[in-house]
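Omission of a single protein chain aside, the complex is shown with its protein chains in their original locations.
Right after this comes chain A.
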Amino acid sequence: MIVSGIQPFFQLFQQRQDLLITALWEHVHMSLISLLFAVFIAVPLGILLAHYRKGAEPVIGTTAVLQTIPSLALLGFLIPFLGIGTTPAIVALTAYALMPILRNTYTGLKAVDPALMEASRGMGMGTLQQLHKIQLPLAMPTIMAGIRTGMVLIVGTATLAALIGAGGLGDLIMLGINRSNNYYILLGAIPAAALALLFDAVLRITEKKSQGSTLMPVFVVIGAALLLVVVPPVLNAVGSGDDEAEEIVIAGKLGAEPEIIINMYKLLIEQDTDLQVTLEPGIGTTDVAFQAVRTGDIDGYFEFTGTAIADLLGETVESNDERAAFEQARDGMYEEFNLVFLEPLGYQNTYAIAVTEEMAEELNLETISDLQEYENDLTAAFTVEFTDRADGYPGIQETYGIDFAEVQTMDPGLRLGALVSGDAEVIDAYSTDAYMREYNLVALEDDENLFPPFNGAPLFREEVIAEYPEIEEILNQLAGKITEEEMQDMNYQVDEEDANASDVAREYLTNEGLLTE
(Lines give C-alpha, C1' and ligand atoms only; values in the text may rest on other atoms or scores of the structure.)
Protein backbone atom coordinates (compact mmCIF):
# COMPACT_ATOMS: atom_id res chain seq x y z
CA MET A 1 0.00 0.00 0.00
CA ILE A 2 1.26 3.43 -0.84
CA VAL A 3 1.06 6.27 1.59
CA SER A 4 -1.24 8.62 -0.20
CA GLY A 5 -1.90 11.27 2.36
CA ILE A 6 -1.88 12.16 5.96
CA GLN A 7 -5.63 12.19 6.37
CA PRO A 8 -6.25 8.43 6.42
CA PHE A 9 -3.61 8.21 9.11
CA PHE A 10 -5.41 10.63 11.37
CA GLN A 11 -8.66 8.90 10.70
CA LEU A 12 -7.14 5.65 11.81
CA PHE A 13 -5.55 7.44 14.73
CA GLN A 14 -8.97 8.62 15.89
CA GLN A 15 -10.72 5.33 15.27
CA ARG A 16 -8.16 3.21 17.03
CA GLN A 17 -7.35 5.49 19.92
CA ASP A 18 -8.42 2.85 22.43
CA LEU A 19 -6.09 0.33 20.84
CA LEU A 20 -3.30 2.86 20.70
CA ILE A 21 -3.67 3.85 24.34
CA THR A 22 -3.64 0.23 25.50
CA ALA A 23 -0.63 -0.57 23.34
CA LEU A 24 1.17 2.57 24.42
CA TRP A 25 0.58 1.83 28.07
CA GLU A 26 1.75 -1.76 27.67
CA HIS A 27 4.82 -0.46 25.89
CA VAL A 28 5.62 2.12 28.56
CA HIS A 29 5.04 -0.39 31.30
CA MET A 30 7.20 -3.09 29.74
CA SER A 31 9.98 -0.64 28.85
CA LEU A 32 10.07 1.01 32.26
CA ILE A 33 10.19 -2.27 34.16
CA SER A 34 12.97 -3.54 31.92
CA LEU A 35 14.91 -0.31 32.25
CA LEU A 36 14.54 -0.32 36.03
CA PHE A 37 15.73 -3.92 36.21
CA ALA A 38 18.64 -3.14 33.92
CA VAL A 39 19.61 -0.10 36.00
CA PHE A 40 19.26 -1.95 39.30
CA ILE A 41 21.45 -4.78 38.01
CA ALA A 42 23.99 -2.96 35.88
CA VAL A 43 24.74 0.13 38.00
CA PRO A 44 25.57 -1.73 41.25
CA LEU A 45 27.44 -4.35 39.24
CA GLY A 46 29.39 -1.62 37.48
CA ILE A 47 30.22 -0.05 40.84
CA LEU A 48 31.46 -3.38 42.20
CA LEU A 49 33.51 -4.05 39.09
CA ALA A 50 35.03 -0.59 39.20
CA HIS A 51 35.90 -1.12 42.85
CA TYR A 52 37.45 -4.56 42.50
CA ARG A 53 38.60 -4.28 38.88
CA LYS A 54 39.27 -8.02 38.73
CA GLY A 55 36.82 -9.84 36.51
CA ALA A 56 35.50 -6.62 35.00
CA GLU A 57 36.34 -7.45 31.41
CA PRO A 58 34.85 -11.00 31.41
CA VAL A 59 31.64 -9.77 33.00
CA ILE A 60 31.25 -6.86 30.59
CA GLY A 61 32.18 -9.22 27.76
CA THR A 62 29.32 -11.51 28.74
CA THR A 63 26.82 -8.68 28.57
CA ALA A 64 28.27 -7.75 25.19
CA VAL A 65 27.59 -11.30 24.00
CA LEU A 66 23.96 -10.95 25.12
CA GLN A 67 23.85 -7.83 23.01
CA THR A 68 24.94 -9.66 19.88
CA ILE A 69 22.10 -12.19 20.03
CA PRO A 70 19.43 -11.05 17.58
CA SER A 71 16.49 -9.83 19.61
CA LEU A 72 13.99 -12.15 17.98
CA ALA A 73 16.26 -15.14 18.64
CA LEU A 74 16.63 -14.16 22.30
CA LEU A 75 12.87 -13.84 22.68
CA GLY A 76 12.34 -17.23 21.05
CA PHE A 77 15.06 -18.81 23.13
CA LEU A 78 13.38 -17.73 26.37
CA ILE A 79 9.96 -19.23 25.58
CA PRO A 80 10.78 -22.81 26.71
CA PHE A 81 11.94 -21.45 30.07
CA LEU A 82 9.65 -18.52 30.68
CA GLY A 83 6.76 -19.11 28.33
CA ILE A 84 5.19 -16.24 26.47
CA GLY A 85 3.90 -12.86 27.48
CA THR A 86 5.43 -10.03 29.43
CA THR A 87 7.89 -11.98 31.58
CA PRO A 88 10.19 -13.28 28.83
CA ALA A 89 9.90 -9.94 27.07
CA ILE A 90 11.09 -8.09 30.16
CA VAL A 91 13.93 -10.54 30.69
CA ALA A 92 15.09 -10.14 27.11
CA LEU A 93 14.78 -6.35 27.15
CA THR A 94 16.66 -6.16 30.43
CA ALA A 95 19.44 -8.29 28.99
CA TYR A 96 19.68 -5.92 26.06
CA ALA A 97 20.11 -2.82 28.15
CA LEU A 98 22.69 -4.31 30.51
CA MET A 99 25.73 -3.81 28.35
CA PRO A 100 25.58 -0.06 27.70
CA ILE A 101 24.66 0.71 31.31
CA LEU A 102 27.26 -1.62 32.80
CA ARG A 103 30.05 -0.49 30.51
CA ASN A 104 29.32 3.19 31.02
CA THR A 105 29.06 2.84 34.79
CA TYR A 106 32.36 1.00 34.91
CA THR A 107 34.14 3.35 32.53
CA GLY A 108 32.67 6.45 34.16
CA LEU A 109 33.80 5.44 37.63
CA LYS A 110 37.20 4.32 36.43
CA ALA A 111 37.75 7.60 34.65
CA VAL A 112 37.55 9.63 37.86
CA ASP A 113 40.93 11.30 38.37
CA PRO A 114 43.01 9.23 40.85
CA ALA A 115 44.21 12.48 42.42
CA LEU A 116 40.61 13.27 43.41
CA MET A 117 40.27 9.84 44.93
CA GLU A 118 43.48 10.34 46.88
CA ALA A 119 42.43 13.80 47.99
CA SER A 120 39.08 12.55 49.27
CA ARG A 121 40.69 9.59 50.97
CA GLY A 122 43.23 11.86 52.58
CA MET A 123 40.39 14.04 53.82
CA GLY A 124 38.98 11.08 55.70
CA MET A 125 36.16 9.95 53.44
CA GLY A 126 35.15 6.30 53.61
CA THR A 127 34.62 4.19 50.50
CA LEU A 128 30.87 4.82 50.44
CA GLN A 129 31.29 8.54 51.05
CA GLN A 130 33.78 8.70 48.19
CA LEU A 131 31.32 6.85 45.98
CA HIS A 132 28.43 9.07 46.91
CA LYS A 133 30.16 12.45 47.02
CA ILE A 134 32.89 12.13 44.42
CA GLN A 135 32.71 9.16 42.08
CA LEU A 136 29.01 8.93 41.28
CA PRO A 137 28.48 12.66 40.70
CA LEU A 138 31.53 12.79 38.43
CA ALA A 139 30.62 9.60 36.58
CA MET A 140 26.95 10.55 36.35
CA PRO A 141 27.02 12.02 32.83
CA THR A 142 28.66 8.83 31.52
CA ILE A 143 26.31 6.58 33.47
CA MET A 144 23.30 8.54 32.29
CA ALA A 145 24.52 8.28 28.70
CA GLY A 146 24.59 4.51 29.16
CA ILE A 147 21.12 4.49 30.64
CA ARG A 148 19.83 6.58 27.77
CA THR A 149 21.37 4.23 25.22
CA GLY A 150 19.84 1.28 27.06
CA MET A 151 16.50 3.02 27.15
CA VAL A 152 16.43 3.65 23.41
CA LEU A 153 17.40 0.00 22.82
CA ILE A 154 14.60 -1.15 25.07
CA VAL A 155 11.89 1.06 23.60
CA GLY A 156 12.91 0.01 20.09
CA THR A 157 13.28 -3.70 20.78
CA ALA A 158 10.07 -3.79 22.80
CA THR A 159 8.14 -3.55 19.52
CA LEU A 160 9.30 -7.10 18.81
CA ALA A 161 7.86 -8.32 22.11
CA ALA A 162 4.45 -8.30 20.42
CA LEU A 163 5.56 -11.49 18.70
CA ILE A 164 5.58 -13.40 21.96
CA GLY A 165 2.32 -12.01 23.20
CA ALA A 166 3.66 -9.23 25.37
CA GLY A 167 1.63 -6.60 23.56
CA GLY A 168 2.82 -3.04 23.23
CA LEU A 169 3.14 -0.85 20.17
CA GLY A 170 4.58 -3.81 18.29
CA ASP A 171 1.04 -5.17 18.14
CA LEU A 172 0.08 -2.27 15.89
CA ILE A 173 3.19 -2.62 13.77
CA MET A 174 2.66 -6.37 13.32
CA LEU A 175 -0.95 -5.72 12.49
CA GLY A 176 0.16 -3.23 9.88
CA ILE A 177 2.74 -5.56 8.35
CA ASN A 178 0.25 -8.40 8.36
CA ARG A 179 -2.42 -6.36 6.66
CA SER A 180 0.14 -4.52 4.60
CA ASN A 181 -1.38 -1.36 5.97
CA ASN A 182 1.24 1.34 6.40
CA TYR A 183 -1.02 3.46 8.57
CA TYR A 184 -1.10 0.80 11.23
CA ILE A 185 2.68 0.50 11.02
CA LEU A 186 2.97 4.25 11.52
CA LEU A 187 0.42 4.16 14.31
CA GLY A 188 2.82 1.85 16.16
CA ALA A 189 6.13 3.26 14.98
CA ILE A 190 5.53 6.97 15.53
CA PRO A 191 4.48 6.65 19.20
CA ALA A 192 7.41 4.27 19.75
CA ALA A 193 9.82 6.86 18.39
CA ALA A 194 8.08 9.63 20.34
CA LEU A 195 8.29 7.54 23.47
CA ALA A 196 12.03 7.07 23.01
CA LEU A 197 12.47 10.82 22.54
CA LEU A 198 10.32 11.61 25.56
CA PHE A 199 12.21 9.22 27.83
CA ASP A 200 15.46 10.59 26.51
CA ALA A 201 14.37 14.12 27.30
CA VAL A 202 13.30 13.17 30.82
CA LEU A 203 16.64 11.50 31.45
CA ARG A 204 18.58 14.37 29.96
CA ILE A 205 16.82 16.91 32.14
CA THR A 206 17.36 14.69 35.17
CA GLU A 207 21.02 14.54 34.37
CA LYS A 208 21.28 18.31 34.04
CA LYS A 209 19.50 18.81 37.32
CA SER A 210 21.77 16.39 39.09
CA GLN A 211 24.99 18.09 38.10
CA GLY A 212 26.75 19.14 41.22
CA SER A 213 26.95 17.05 44.27
CA THR A 214 23.36 15.94 44.68
CA LEU A 215 21.93 12.75 43.25
CA MET A 216 18.43 13.73 44.29
CA PRO A 217 16.83 14.13 40.83
CA VAL A 218 18.03 10.65 39.85
CA PHE A 219 16.26 9.16 42.82
CA VAL A 220 13.14 11.18 42.10
CA VAL A 221 12.96 9.81 38.55
CA ILE A 222 13.61 6.25 39.69
CA GLY A 223 10.91 6.66 42.33
CA ALA A 224 8.42 8.05 39.81
CA ALA A 225 9.15 5.18 37.42
CA LEU A 226 8.67 2.67 40.23
CA LEU A 227 5.36 4.22 41.17
CA LEU A 228 4.17 4.15 37.57
CA VAL A 229 5.14 0.51 37.27
CA VAL A 230 4.01 -0.80 40.63
CA VAL A 231 0.80 1.04 41.39
CA PRO A 232 -1.54 -0.08 38.57
CA PRO A 233 -0.91 -3.84 39.03
CA VAL A 234 -1.37 -3.47 42.78
CA LEU A 235 -4.67 -1.64 42.28
CA ASN A 236 -5.68 -4.34 39.83
CA ALA A 237 -4.85 -7.05 42.29
CA VAL A 238 -6.83 -5.33 45.02
CA GLY A 239 -9.77 -4.73 42.71
CA SER A 240 -10.06 -8.24 41.34
CA GLY A 241 -9.44 -10.19 44.49
CA ASP A 242 -12.52 -12.42 44.31
CA ASP A 243 -12.32 -13.39 40.66
CA GLU A 244 -12.07 -17.12 41.13
CA ALA A 245 -13.58 -18.48 37.90
CA GLU A 246 -11.59 -21.23 36.25
CA GLU A 247 -9.71 -20.02 33.24
CA ILE A 248 -8.28 -21.43 30.07
CA VAL A 249 -6.05 -19.55 27.66
CA ILE A 250 -6.41 -19.90 23.92
CA ALA A 251 -3.98 -18.30 21.49
CA GLY A 252 -3.91 -17.56 17.82
CA LYS A 253 -1.04 -16.70 15.55
CA LEU A 254 -0.65 -13.31 13.95
CA GLY A 255 -3.42 -12.33 11.59
CA ALA A 256 -7.14 -11.74 11.34
CA GLU A 257 -8.16 -15.33 10.64
CA PRO A 258 -6.78 -16.99 13.79
CA GLU A 259 -8.16 -14.13 15.85
CA ILE A 260 -11.65 -14.54 14.45
CA ILE A 261 -11.59 -18.29 14.97
CA ILE A 262 -10.37 -18.18 18.57
CA ASN A 263 -13.03 -15.58 19.31
CA MET A 264 -15.56 -18.10 18.11
CA TYR A 265 -14.03 -20.64 20.49
CA LYS A 266 -14.31 -18.23 23.35
CA LEU A 267 -17.90 -17.32 22.62
CA LEU A 268 -18.96 -20.94 22.33
CA ILE A 269 -17.08 -22.17 25.40
CA GLU A 270 -18.27 -19.32 27.59
CA GLN A 271 -21.85 -19.84 26.40
CA ASP A 272 -21.95 -23.51 27.32
CA THR A 273 -19.67 -23.74 30.39
CA ASP A 274 -18.63 -21.71 33.44
CA LEU A 275 -15.10 -21.52 32.12
CA GLN A 276 -13.46 -18.16 31.61
CA VAL A 277 -11.57 -18.00 28.31
CA THR A 278 -8.65 -15.62 27.93
CA LEU A 279 -7.48 -14.96 24.41
CA GLU A 280 -3.90 -14.32 23.32
CA PRO A 281 -4.27 -13.23 19.72
CA GLY A 282 -1.35 -12.23 17.55
CA ILE A 283 1.25 -14.55 19.01
CA GLY A 284 4.12 -14.28 16.55
CA THR A 285 4.91 -17.35 14.61
CA THR A 286 4.16 -21.06 14.64
CA ASP A 287 7.16 -21.73 16.79
CA VAL A 288 6.15 -19.27 19.50
CA ALA A 289 2.61 -20.58 19.74
CA PHE A 290 3.79 -24.18 19.72
CA GLN A 291 6.38 -23.60 22.47
CA ALA A 292 3.76 -21.79 24.51
CA VAL A 293 1.29 -24.65 24.35
CA ARG A 294 4.00 -27.16 25.19
CA THR A 295 5.11 -25.25 28.28
CA GLY A 296 1.47 -24.91 29.33
CA ASP A 297 1.55 -21.16 29.06
CA ILE A 298 -1.48 -21.42 26.85
CA ASP A 299 -3.97 -24.28 26.81
CA GLY A 300 -4.61 -24.40 23.12
CA TYR A 301 -4.31 -22.54 19.85
CA PHE A 302 -5.53 -22.58 16.28
CA GLU A 303 -3.23 -24.57 14.02
CA PHE A 304 -3.23 -25.90 10.47
CA THR A 305 -2.80 -29.56 9.62
CA GLY A 306 -0.20 -28.96 6.92
CA THR A 307 1.91 -26.84 9.30
CA ALA A 308 1.66 -29.46 12.03
CA ILE A 309 2.88 -32.21 9.73
CA ALA A 310 5.63 -30.34 7.92
CA ASP A 311 6.91 -27.92 10.58
CA LEU A 312 6.12 -29.47 13.93
CA LEU A 313 6.36 -33.19 13.18
CA GLY A 314 8.95 -32.80 10.45
CA GLU A 315 7.17 -35.33 8.27
CA THR A 316 5.98 -35.12 4.70
CA VAL A 317 2.30 -35.15 3.97
CA GLU A 318 1.49 -38.72 3.02
CA SER A 319 -1.70 -38.00 1.16
CA ASN A 320 -3.19 -34.94 -0.40
CA ASP A 321 -6.57 -36.08 0.81
CA GLU A 322 -7.79 -33.66 3.48
CA ARG A 323 -9.07 -36.30 5.87
CA ALA A 324 -6.00 -38.47 5.59
CA ALA A 325 -3.80 -35.45 6.17
CA PHE A 326 -5.80 -34.45 9.23
CA GLU A 327 -5.53 -37.96 10.67
CA GLN A 328 -1.80 -37.97 10.09
CA ALA A 329 -1.49 -34.65 11.89
CA ARG A 330 -3.82 -35.68 14.73
CA ASP A 331 -2.09 -39.00 15.40
CA GLY A 332 1.38 -37.52 15.08
CA MET A 333 0.75 -34.59 17.40
CA TYR A 334 -0.79 -36.84 20.02
CA GLU A 335 1.95 -39.43 19.98
CA GLU A 336 4.76 -36.98 19.72
CA PHE A 337 3.62 -34.13 21.96
CA ASN A 338 0.43 -35.20 23.80
CA LEU A 339 -1.49 -32.50 21.98
CA VAL A 340 -5.06 -33.12 20.89
CA PHE A 341 -6.28 -31.93 17.48
CA LEU A 342 -10.05 -31.41 17.45
CA GLU A 343 -12.04 -31.58 14.22
CA PRO A 344 -11.04 -29.13 11.44
CA LEU A 345 -13.24 -26.24 10.41
CA GLY A 346 -13.84 -27.22 6.83
CA TYR A 347 -12.26 -24.52 4.70
CA GLN A 348 -8.69 -24.80 3.51
CA ASN A 349 -6.19 -22.04 3.84
CA THR A 350 -3.46 -23.41 1.74
CA TYR A 351 -0.75 -21.89 -0.33
CA ALA A 352 -1.84 -20.55 -3.63
CA ILE A 353 -0.12 -19.01 -6.60
CA ALA A 354 -1.91 -15.78 -7.35
CA VAL A 355 -1.94 -13.34 -10.24
CA THR A 356 -4.10 -10.32 -10.95
CA GLU A 357 -7.39 -10.85 -12.66
CA GLU A 358 -6.30 -8.85 -15.74
CA MET A 359 -3.17 -10.91 -16.08
CA ALA A 360 -5.17 -14.13 -15.81
CA GLU A 361 -7.52 -12.98 -18.56
CA GLU A 362 -4.80 -11.60 -20.78
CA LEU A 363 -2.69 -14.73 -20.68
CA ASN A 364 -5.63 -17.06 -20.23
CA LEU A 365 -4.29 -18.52 -16.98
CA GLU A 366 -6.35 -21.01 -14.99
CA THR A 367 -3.96 -23.51 -13.54
CA ILE A 368 -0.40 -23.33 -12.30
CA SER A 369 0.64 -25.44 -15.29
CA ASP A 370 -0.52 -22.62 -17.56
CA LEU A 371 2.33 -20.49 -16.20
CA GLN A 372 4.99 -22.65 -17.74
CA GLU A 373 4.54 -21.10 -21.16
CA TYR A 374 5.44 -17.66 -19.76
CA GLU A 375 8.12 -18.65 -17.26
CA ASN A 376 10.81 -16.60 -18.99
CA ASP A 377 8.75 -13.42 -19.01
CA LEU A 378 7.48 -13.40 -15.45
CA THR A 379 8.91 -12.07 -12.21
CA ALA A 380 7.77 -13.72 -9.00
CA ALA A 381 7.68 -12.16 -5.53
CA PHE A 382 7.63 -14.87 -2.88
CA THR A 383 7.93 -14.86 0.89
CA VAL A 384 11.14 -16.22 2.36
CA GLU A 385 9.21 -19.15 3.77
CA PHE A 386 7.68 -20.07 0.45
CA THR A 387 11.02 -19.95 -1.32
CA ASP A 388 12.40 -22.27 1.29
CA ARG A 389 9.71 -24.91 1.79
CA ALA A 390 9.83 -28.21 -0.09
CA ASP A 391 6.16 -27.71 -0.94
CA GLY A 392 6.85 -24.10 -1.95
CA TYR A 393 8.85 -22.80 -4.91
CA PRO A 394 11.23 -25.81 -4.99
CA GLY A 395 8.12 -27.99 -5.34
CA ILE A 396 6.86 -25.81 -8.18
CA GLN A 397 10.17 -26.09 -9.96
CA GLU A 398 10.14 -29.86 -9.54
CA THR A 399 6.48 -30.73 -10.03
CA TYR A 400 5.53 -28.17 -12.64
CA GLY A 401 8.96 -27.63 -14.16
CA ILE A 402 8.55 -23.87 -13.92
CA ASP A 403 11.58 -21.60 -13.46
CA PHE A 404 10.63 -17.96 -13.31
CA ALA A 405 12.88 -15.45 -14.99
CA GLU A 406 13.37 -13.69 -11.68
CA VAL A 407 12.38 -14.50 -8.12
CA GLN A 408 12.46 -11.84 -5.44
CA THR A 409 12.01 -12.79 -1.81
CA MET A 410 10.30 -10.32 0.46
CA ASP A 411 8.06 -9.72 3.39
CA PRO A 412 4.43 -10.92 3.02
CA GLY A 413 3.14 -7.37 3.12
CA LEU A 414 5.65 -6.08 0.60
CA ARG A 415 5.02 -8.71 -2.06
CA LEU A 416 1.53 -7.34 -2.50
CA GLY A 417 2.97 -3.93 -3.10
CA ALA A 418 5.30 -5.43 -5.68
CA LEU A 419 2.33 -7.01 -7.44
CA VAL A 420 0.28 -3.83 -7.40
CA SER A 421 3.13 -1.66 -8.63
CA GLY A 422 3.87 -4.13 -11.44
CA ASP A 423 7.34 -5.03 -10.18
CA ALA A 424 6.19 -8.64 -10.02
CA GLU A 425 3.49 -10.57 -11.79
CA VAL A 426 3.24 -13.72 -9.66
CA ILE A 427 3.07 -14.05 -5.88
CA ASP A 428 2.44 -16.76 -3.34
CA ALA A 429 -0.67 -16.26 -1.21
CA TYR A 430 -2.94 -17.88 1.29
CA SER A 431 -6.20 -18.83 -0.26
CA THR A 432 -8.42 -17.18 2.36
CA ASP A 433 -6.49 -13.97 2.81
CA ALA A 434 -8.49 -10.81 2.57
CA TYR A 435 -6.29 -9.15 -0.01
CA MET A 436 -7.27 -11.83 -2.54
CA ARG A 437 -10.59 -10.07 -2.64
CA GLU A 438 -9.38 -6.53 -2.24
CA TYR A 439 -6.93 -6.64 -5.13
CA ASN A 440 -9.00 -8.93 -7.33
CA LEU A 441 -6.42 -11.66 -7.29
CA VAL A 442 -6.98 -15.03 -8.85
CA ALA A 443 -5.63 -18.19 -7.25
CA LEU A 444 -4.43 -20.54 -9.96
CA GLU A 445 -5.56 -24.11 -9.58
CA ASP A 446 -3.03 -26.49 -8.12
CA ASP A 447 -3.67 -29.04 -10.86
CA GLU A 448 -0.76 -31.26 -9.85
CA ASN A 449 -1.79 -31.29 -6.16
CA LEU A 450 1.52 -29.87 -4.97
CA PHE A 451 0.24 -27.99 -1.93
CA PRO A 452 -0.68 -30.15 1.02
CA PRO A 453 -4.05 -29.62 2.66
CA PHE A 454 -4.08 -26.84 5.23
CA ASN A 455 -7.12 -27.36 7.39
CA GLY A 456 -7.45 -25.21 10.48
CA ALA A 457 -8.33 -26.96 13.72
CA PRO A 458 -8.06 -26.37 17.47
CA LEU A 459 -4.96 -27.89 19.04
CA PHE A 460 -5.21 -28.42 22.79
CA ARG A 461 -3.09 -29.85 25.56
CA GLU A 462 -4.29 -33.34 26.51
CA GLU A 463 -4.66 -32.38 30.18
CA VAL A 464 -7.05 -29.57 29.31
CA ILE A 465 -9.31 -31.85 27.27
CA ALA A 466 -9.14 -34.46 30.04
CA GLU A 467 -10.15 -31.90 32.65
CA TYR A 468 -12.84 -30.23 30.58
CA PRO A 469 -14.04 -32.92 28.16
CA GLU A 470 -17.02 -30.74 27.23
CA ILE A 471 -14.70 -28.49 25.20
CA GLU A 472 -14.29 -31.17 22.55
CA GLU A 473 -18.00 -31.40 21.88
CA ILE A 474 -18.49 -27.66 21.91
CA LEU A 475 -15.73 -26.90 19.44
CA ASN A 476 -16.58 -29.81 17.18
CA GLN A 477 -19.82 -27.97 16.43
CA LEU A 478 -17.69 -25.92 14.06
CA ALA A 479 -16.34 -28.99 12.27
CA GLY A 480 -16.62 -28.65 8.51
CA LYS A 481 -18.75 -25.55 8.99
CA ILE A 482 -16.84 -22.64 7.52
CA THR A 483 -16.31 -22.39 3.78
CA GLU A 484 -13.40 -20.74 2.06
CA GLU A 485 -15.61 -17.85 0.87
CA GLU A 486 -17.04 -17.28 4.32
CA MET A 487 -13.57 -17.14 5.81
CA GLN A 488 -12.31 -14.80 3.10
CA ASP A 489 -15.28 -12.57 3.77
CA MET A 490 -14.71 -12.49 7.50
CA ASN A 491 -11.00 -11.80 7.02
CA TYR A 492 -11.91 -8.96 4.70
CA GLN A 493 -14.17 -7.42 7.30
CA VAL A 494 -11.43 -7.39 9.90
CA ASP A 495 -8.41 -6.62 7.74
CA GLU A 496 -9.86 -4.07 5.38
CA GLU A 497 -12.93 -2.75 7.13
CA ASP A 498 -11.33 -2.65 10.55
CA ALA A 499 -14.15 -4.62 12.13
CA ASN A 500 -13.61 -6.12 15.53
CA ALA A 501 -12.65 -9.81 15.33
CA SER A 502 -14.96 -10.67 18.20
CA ASP A 503 -17.93 -8.93 16.55
CA VAL A 504 -17.31 -10.75 13.29
CA ALA A 505 -17.13 -14.06 15.14
CA ARG A 506 -20.31 -13.33 17.06
CA GLU A 507 -22.20 -12.38 13.93
CA TYR A 508 -21.19 -15.55 12.13
CA LEU A 509 -22.07 -17.81 15.06
CA THR A 510 -25.41 -16.09 15.55
CA ASN A 511 -26.28 -16.43 11.86
CA GLU A 512 -25.37 -20.08 12.02
CA GLY A 513 -27.60 -20.55 15.05
CA LEU A 514 -24.74 -21.67 17.24
CA LEU A 515 -24.93 -18.71 19.52
CA THR A 516 -28.11 -17.59 21.20
CA GLU A 517 -28.24 -13.89 21.89
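The rule we apply is simple: a contact is a pair of C-beta atoms (placed from the backbone, for glycine too) under 8 Å apart; a residue touches a chain by one contact, two chains touch by 3 or more; residues count from 1.
Everything that follows uses one rule, which is that contacts and distances are computed from a predicted model.
In the listed set "NADH-quinone oxidoreductase subunit K", "2-oxoisovalerate dehydrogenase subunit beta", "Quaternary amine transport ATP-binding protein" or "Sarcosine oxidase subunit alpha family protein", the entry agreeing with the UniProt name of the missing subunit chain is "Quaternary amine transport ATP-binding protein". From the options A:L116, A:I205, A:L226 or A:A405, the residue with contact to the unseen chain in the full assembly is A:L116. Among the residues A:L35, A:I134, A:I298 or A:V504, only A:I134 touches the chain that is left out of the figure.
Looking at A:V91, A:M125 or A:L514, the residue that reaches the missing chain in the full complex is A:M125. In the full complex, chain A makes contact with the omitted chain through residues 113, 115-116, 118-126, 129, 133-134, 137-138, 211-213.
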